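Only one protein chain is missing from this complex, and each of the others stays in its spot.
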Amino acid sequence: METRWKGAASQLLLVLAAPLRGLLLRGKTRWKLLPLLFLAPTAVFVFFFYLLPVALTGLISLTDMDMRLDWHFIGLANFVKAIAGDPRVPRIIMNTVIYVVFALILTVGLGLAIALITTHIREGAGIFFRGVWLLPNLTPPVVYILLWQWFFDSSRYGFLNSFLGLFGLPPKAWLTHYALPIVIPVNAFIGLSFCMIVFTSAIKSLPRSLITAAKVDGATTWQVCRWVIIPLLKWPIAFMTAWHLIAHINSYVYILLLTDGGPYYRSEVWALYTLHRSFDFYEFGYGAAMAMLLVAVTVLLTLGIWRVFGLGRLLEPSKIEV
Amino acid sequence: MEVTLEELSKWFGQVKAVSNLSLKIEDGEFVALLGPSGCGKTTTLLMIAGIYKPTSGRIYFGDRVVNDLPPKDRKIGMVFQDYALYPHMTVLQNIAFPLKLQRVPRKVREERAREAAELVQIEELLDRRPSQLSGGQQQRVALARALVKEPDILLLDEPLSNLDAKLRITMRAELKRLQKELGITTIFVTHDQLEALTMADRIAVLDRGELQQFSTPDELYNSPSNLFVAGFIGTPPMNFIGASLERLASEVFLVNEVLRLRLPEELARRVATSMSASAQLVLGIRPEDVAIAQEGELEGEIQVLEPLGRDLLVTISLGSSGTQGPTIKVLAPPTLRAAMGDKVKLQLDMGRIHLFDKATGEAL
Partner (left out) sequence: MKRKLLSALPYIVLGVSSLPFFIMYSWLLMNSFSERVSFGFIPKGLTLENWSFLWAPIEWGLERTTIWRFLLNTILYAGGIAILQLVVCTLAAYAISRMEFRGKTLVLGLQLLLRAFPGVLLLIGTFFVLLYLRLLYTIPGVVLARMAMEIPFGVWVMKGFFDGVPWSVEWAALVDGCSRFGAWRQVVFPLVKPGLLAVSLFGFLAGWEDFIFAYILLPGETKVLSVLIQGLVATEVIDYGYLAAMSLFYMLPALIFFLLAQRALTRVAIATVRA
């Protein structure tokens, strides 16, 4: 295994090195080419692990590749199947939409709420609670899910059930009956931490004088939030919404770990279904097509959001000199 | 070491930063590059340092063309506007750094660094880090670092602009004294004309990449060669009044809606020969060369009185009542008894007026 890798890598290096070596020896050209040399490794990685995968997946989506890894060109049949031919798809689309909408509301909305609340209480307490809400991000995904699994465990040793047991209520199989509603907040909390941090620093960088002026004008804390702070946070809110909209549409890892889309596709979202079809059922062609559809939706949404929010303004040109 | 700039130009893409600049700086001279922001002075300095390459033209150190010489081989010392001290080194290490690069042995370079530190009086700070120093102290460290390698040329980029007013005045004298003592050719960049006037042997005034005038402070002040220099040098700035020429027999008058000035013979003769009859001119006169008196060539109404302690700055709107004339400022003795709205007569020191061609801005 090791030698095979070395073989491929050294082949690649030799091919790249030859022209480079020749150019490096000449003085002035050397200076012009230096930046390219510095960017070369990144370029290589981007090519192999961003561009090539997309291209390959695109190609495979037009084939019927499966476990045997031989393929035949079948045109858009996979896409047709994904949109019209697969009986599970309507359910999955509905799941995905519900999931994305509610997770987004939680991520941005609750994140904003927590940012607002923690910046209005004592500094120490604020930091403490923000730290607590950061925990999901600091925990490795596997452990994070483990904790939730224990929380919702269907035996009487799971936390919720043992809590209910105190009142004499029987244990419930939470993850079986409430798969989708549970999966939503579990995922939302991950993005929530990020939102919370962004919003908090945005709130803290607002000029104090604005808030003081509003208070002098007679506003209560709630009114200050509603009419002064939140409008001023328009940009961070818009950006976070856009960011997490994309993120949630594409999320699947936590769902995979927690319910694996179950029971029986009740918490299956599009991205996860793509994974399942590809690596559990080995329908690579079909899976690739579903992935491409996902990309298309993502790109369209990104462009749409770009236009609607005019996010182009956020990209500043670089001010670099000689 | 003399420094000669020969038709130096620098383009950044489509923007022309320096345009055909030619200067000759003598050995041991203290020269200022003066001008408003964006006039190309820092760019010129960086070209002399070798950090920027000229687009065209040549730079000579003595007889040698140095266009392609890298900074490290130019034997220059430079102090940057933000001092650019190395934050991860102590003051002593900062100052000794140029010597370290020349592979001077440790003991020797620390010795020389200490000497340089003594020269600028920061011996007690040698073990501190730059972040622990005040602005003035940092500047002196930067100076010591520039001087430690005994450069042929010293370059200073706005060395005093980040200091507070009081320190600035102290450092001005310090720098001038130091330069005379060491005799190093020094070029410094500033936008503060007072700084340039007090420190430099000669000043090159630049505007939008072009050289306006290169002379001693005296000459720049008393004989500015164009409108820009006249208006830039001197605080409070020179007054400018637009007027046209009128010839009557052998006399020449300067005329506009509020004045009719007879030009003295010498000036009249110069003007008559070089200007056509209907030329538009600009009259320039410094506030201290106008006096409020009983009788005078001009009259006007006092708009504002600003006491400056040593003088009184009076803003006067020219013209007799009814006409809206141009406004000029006059420096009067602080004992003047006057109030807003007073009508006064003004006497001009005719020997100290300047005339400029309105079209070209050149002095006549």
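Order of writing sets the labels: A and B. Residues in every chain begin at 1.
Assume a contact is a pair of C-beta atoms (placed from the backbone, for glycine too) under 8 Å apart; a residue touches a chain by one contact, two chains touch by 3 or more.
The structure presented is a predicted model; accordingly, all values stated were derived computationally and were not measured.
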- Item | Residue among A:82, A:114, A:175 or A:188 that touches the chain left out of view | A:114
- Across A:187, A:241 or A:274, the one contacting the chain not displayed is A:274
- Task: Specify the residue from the set B:37, B:131, B:273 or B:335 that touches the hidden chain.
- Result: B:131
- Interface residues of chain A toward the undisplayed chain are 1-2, 4-5, 8, 32, 34-36, 38-39, 41-42, 45-46, 48-50, 52-57, 60, 69, 114, 117-118, 120-121, 125, 129, 132-133, 135-136, 138-143, 145-151, 153, 157, 159, 162-163, 246, 249-253, 256-257, 271-272, 274-275, 278-279, 284, 287-288, 291-292, 294-295, 298, 302, 315, 317-318, 320-322
- Interface residues of chain B toward the undisplayed chain are 46, 49-51, 70-72, 74, 76-78, 80-88, 97-98, 101-102, 130-131, 133-135, 138, 142, 145-146, 149, 155
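Methods note: only the chains that are shown with their structure count from here on.
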- Separation of chain A from chain B, taking each centre as the mean of its C-alpha atoms, in whole Å: 58
